[in-house]
Structure formats: structure tokens, C-alpha cells
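Here the complex is missing a single protein chain, while all its other protein chains stay put.
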Amino acid sequence: MRILVQSEAFDMGAEANAFAKTVSGAGAIVTFTGITRDSAKGDLEVMEIEHYPGMTERALTDIAIQAVARWSLAGCLVIHRYGRLRPHDPIMMVATAARHRADAFAAAEYLMDYLKSRAPFWKKEITASGTDWVAAQDADEDALKRW
Amino acid sequence: MRILVQSEAFDMGAEANAFAKTVSGAGAIVTFTGITRDSAKGDLEVMEIEHYPGMTERALTDIAIQAVARWSLAGCLVIHRYGRLRPHDPIMMVATAARHRADAFAAAEYLMDYLKSRAPFWKKEITASGTDWVAAQDADEDALKRW
Amino acid sequence: MIELLYFAWVRERIGLPREKLETNAATVAELVAELCAREERYAAAFADLTSLRVALDQELADFDAPLAGVREVAFFPPMTGG
Partner (left out) sequence: MIELLYFAWVRERIGLPREKLETNAATVAELVAELCAREERYAAAFADLTSLRVALDQELADFDAPLAGVREVAFFPPMTGG
């Protein structure tokens, strides 16, 4: 289990390959990468991600522990950036490894659903016309009910 | 949409990064990579993958077209190897990109479920004690019913 | 004249990967019966049709599908990709 909270950029492919090297006996590796999307108007200058140092690491670790307890995982990785991101910058990724694909997929979706609504990150869109805190989606909160 | 059927090894991370460069407007990228597992006894020498040239490409393309029609995808990649693989070699990968994570996850799982049971590949395990065709799993056929 | 293709253990039991055949069989099932009558190795390969799949011109089909116009018939076990 590896949890990284960092302002630095990361290389999705390099992280995926490094993760694959650490998991033995796995037949299935799933990765999810979240990318900074432009605003609807196409004028996003910066996506600023604020977080709660200390609690962030604890929350992500707790979520990963739950995933490992619930599915048979050979490994689990979470990377989440904070700070100022540009459109198309990777924001975060999770990776899971398991013997079979169902466990790897389910654990990756679980990690994402909980990370969305239970890890202390907040996004602010900075565009030419002003700044806006991204509102939480009801759909994201609802997604937790399936677990 | 990119479909590759090849005997050559591929680099999961490099393919994931190359795929990410081709998808614009995507907020979510999901990859699945299938890895050659060792036999239960730990004596797998070679996993031989036979396929049906021509039909393989058609079947994978049809499955990808279905996925693109069903979910809002910014991109879709399928790579599947054939020939002689060693334990821990990547066998195949799929990658999907979408605005939102639910579409990217669902499409990746759909691609995997159909690819497992509808693309003409057959696996043979070659161990010190002999050779064995890998049997199809009822669970894999059942997995199609959810779509 | 149609082309027959065999994969995986079907290929191994029949002993060859492909062959050409002149046939009057109207359906896949009739073609299978014709092959089984020909030689024991075909009968062995087609002993249990529930464990076999068939593709006509590279599309999965049923055993009662008609062969009219078909150029390529492939027999194989359930697929195990991924």
C-alpha cells in the first residue's frame, strides 16, 4: 500500500509500471487517472487544489485499508496532488492489483468513490472571469451507497 | 479507437501515456492490464495464446464500437498479445477515457467482459508436467448478463 | 467449396488447422454430421457440441445456422481471452 500526497507532477505511465513491479501473483491491474478538465467556457487558467495536511494522508490511508480488507488485493496505490494545476495536468491516480479482474475493478472504484467525498481536498477554478469553488456533486455522495 | 493484436511485448505505462495524449477533454482515464499468472504449482513455463487472425481484429473492433456507442468515451484502446508468454508478462490491456469516471470504469469493464468470452483467443498452459488448455469459466460467461 | 478452420484442442484432435471441403450440407449441424461420419478424429472433436463454438465468416453463429453463401467455417472451444 502506497499513499502519496504531493504538489509535484507525476508520470502516470511510470507510476503504473513501478506499481506493477511491486505486485506479485497479480493477474489484473487497474489504474484510474483523474485529469484536470478545462472549464465549460474553455478559459480555465488554474485549478487550485487545497487540502488538509495530516488529515489527507490519514483519510487516504483509511480508505486504502478498507479496500485491502474488503477485496483480495496484491497491491494498492493512491497519488493525489495539491496546489496549482493547469488544464490536462493529471490530478491523481489510483492503482489496484489482484488475482482476478473483478476485485481489481471493484477496489479501484471503491477507492475513487471514497476519495471523492471523504478525502479533504477542495478544488477552485481560476478563470479569466473570476474564481469559483467547485461544488460537491450529489451523485458523488450517492455513489457511496453502493458499497 | 485503437485495436492492436500482436505477438510483441508492450509497455503498459508507455501505452497508457501515449493513449492519454490522444484524448482531449477527458477527466478520467481507466486502464486494465492482464498479467500472465503462474500455475497453481508455480511451474508454468509458457502460456501459449492461440488466436484466429482476422476474426480477432473484427471481434475486438465490434466490442470497442459497442462500448463507444454505449458510453460517452473520449477514446478507447485495446491491445492483446498472442504467442508464447512467460509468467508475469503482460497479456493484454484496455484503456478508456471519458469526461467522468463512471463512464470510463463501466466501458473498461464491459470491454474486458466481452473480450474474455467473445474474442477468439485460447490459452494453453505449458508446465514441467505437461500441457493444458485453460477452460472457460462459467463466471466469465455470466458476467456478460449484467450489460 | 468452403474453408474449415480448427482452433485450440479442436485443431489438436482433428490434427490439422484448416482444410477445404466440397459439401452439400445446408446447416452447420449437417456439416458436423458429415465430418463425424468421415473419420473417428472428427467424431472425437465434435463429441460434445455444448463445449464447442462455431463462427461463420468470422462471426459467431449457432449450430443450426444455414451455410448458404458461407466461405469460412471455424470450430473452436469457448474463448479464453483477457
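To keep things simple, chains are lettered A, B and C as they appear, and every chain counts its residues starting from 1.
Going forward, contacts are C-beta pairs under 8 Å (C-beta built on N, C-alpha and C of every residue); 3 or more make two chains touch, one makes a residue touch a chain.
Remember, it's a predicted structure, so these values are computed and weren't measured experimentally.
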Inquiry  = Considering all chains of the complex, which shown ones does the missing chain contact?
reply    = A
Residues belonging to subunit A that touch the chain removed from view = 34, 50, 52, 54-55, 58-59, 80, 91-92, 112, 115-124, 133-136, 141
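Criterion: only the chains that are shown with their structure count from here on.
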Query = By C-alpha centroid distance to the whole-protein centroid, which chain wins?
reply = B
Ask   = Taking each chain's centre as its mean C-alpha position, how far apart are subunit A and subunit C in Å?
value = 48
Centre distance in Å when subunit A and subunit B are each reduced to the mean of their C-alpha atoms = 23
Key: Contacts with 2+ other chains: residues of subunit A   = 101
Key: Touching two or more other chains - residues of subunit C   = 82
